[in-house]
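Only one protein chain is missing from this complex, and each of the others stays in its spot.
A and B are the chain letters, set down in written order, and residue numbers restart from 1 in every chain.
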Amino acid sequence: MSEISSEQIKEYVLRLADDAVVQGHRLSEWCSHGPFLEEDLALTNVALDFIGRARMFYAYAAKLADDGSTEDSFAYTRDCREFTNLLIHELPRGDFAFTCVRQYLVDEYSLRFMEELCNSEDPTLAAIAAKAIKESRYHLRRSRDWMLRLGDGTAESNRRMQEALNELWGYTHELFEADRFELSLANAGVAVDPSLLRNEWLTAVSTTCEEATLSLPTENWSVRGGREGIHTEHLGHLLSDLQFLQRAYPGLEW
Amino acid sequence: MSEAMKLFEVFIRSKRGLDHKHVGSLHAEDAAQALEYARDVYTRRSEGVSIWVVESSMITASQEDDCESFYDPLDDKPYRHATHYQLPEAVNNM
Partner (left out) sequence: MSEQHEQIFQNRIDAEEKIEPKDWMPEAYRRNLIRQISQHAHSEVIGMQPEGNWITRAPTLHRKAILLAKVQDEGGHGLYLYSAAETLGISREELIDALHEGRAKYASIFNYPAITWADIGAIGWLVDGAAIVNQVSLQRTSYGPYARGMVRICKEESFHQRQGYHIMMTLARGSADQKHMAQDALNRFWWPALMMFGPHDSESAHSAQSMKWKVKRQTNDELRQKFVDQSVAQAEEIGLTIPDPDLIWNEKRGHYDFGEIDWDEFAQVIAGNGPCNRQRLTHHRRAHEDGAWVREAMVSYQKKVQQRREAA
């Protein structure tokens, strides 16, 4: 771990923070729009978990940066090209089917990812991961349940879930691709090599989809670029929402 | 919507050593889902260590208006209550 600089760890931590804040933001958009009250509250709990996760990662990045950065300066004053979240998180919330399928695909990934990150030689990362694992287990139980209920519900719910799955599939490949930077951190025992998670993830997703009477997409298309700041057009709109006050009235206490 | 979700009653044990206490109800499609929602709805501040849910229709309740016949026969045994026994002040916190 000695050859890894804190600047590098910070860059890595920001990736994970951006993933969490963008996912949390999309989930928070559901508040008061849920299909019934119980689910509205439950979805908000998941949103809160992701925002909490983002804050822990950003706070750690701020500490590593040691240049006056704060969790909020990272979240509120960087532009699209500086955000390094995976694209799947930033896609608009869509209908409830889209939100459920995305959440399920992300949860299957996130749980495995955090279980690996728990072994990081960086103790702060390992500690954040340990907390995240507990949340992710609960998230996955919920989202997997929705896959079954809605996949195997009515003809309409099945159609909506299948459409969502088809739409999202092309964004899942990126989850398992590590660039050279991430690989070097993984080799040093700090980061997770996500390519190692793919087989297990695919097996789990296949099993769930089969049980949910959904078919895994076979089309060969994929989109990538989030880790390099090459985003979909949606992120800019998300940021203009998220960052509005900090941009309109810069440098103030809130 | 054609059919309503079921109504479940929720009981929470707030800490070890205490009874489960009725806290309210919620709507869910089955018991497993009701349990998940009970966690989200009734324990947002970690109020519980254990949750019970039961379909409201499964509860058989005494009619409280019949309480004269239901409880009165038990009410003539004041010696079942601690307050029945007048003790000296020195030991009265027994």
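Definition applied: a residue touches a chain if its C-beta (ideal position, glycine included) is under 8 Å from a C-beta of that chain, and two chains touch if they have at least 3 such contacts.
Note that the structure is a prediction, hence the values are computed from the model and not measured.
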Exercise. Looking at A:Asp95, A:Glu121 or A:Glu210, which residue reaches the missing chain?
Worked result: A:Asp95
Seminar exercise, completed: Even though one chain is not shown, subunit B touches it at residues 1-5, 7, 23-27, 29-30, 41, 44-45, 61-65
Exercise. Which subunit A residues touch the hidden chain?
Worked result: 21, 25, 28-29, 31-41, 44-45, 47-48, 51-52, 54-55, 58, 71-72, 75-76, 95-96, 148-150, 152-154, 156-157, 160, 241-242, 244-246, 249, 252-254
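We take it that only the chains that are shown with their structure count from here on.
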Exercise. Quick one: subunit A and subunit B, Cα centre-to-centre, how many Å?
Worked result: 40
For this session: Could you pull out which subunit A residues touch subunit B in their complex?
Result: 36-39, 41-42, 45, 141-142, 145, 149
Problem set entry | Residue numbers on subunit B that touch subunit A, as the complex places them | 5, 26-29, 32-33, 36-37, 40-41, 44
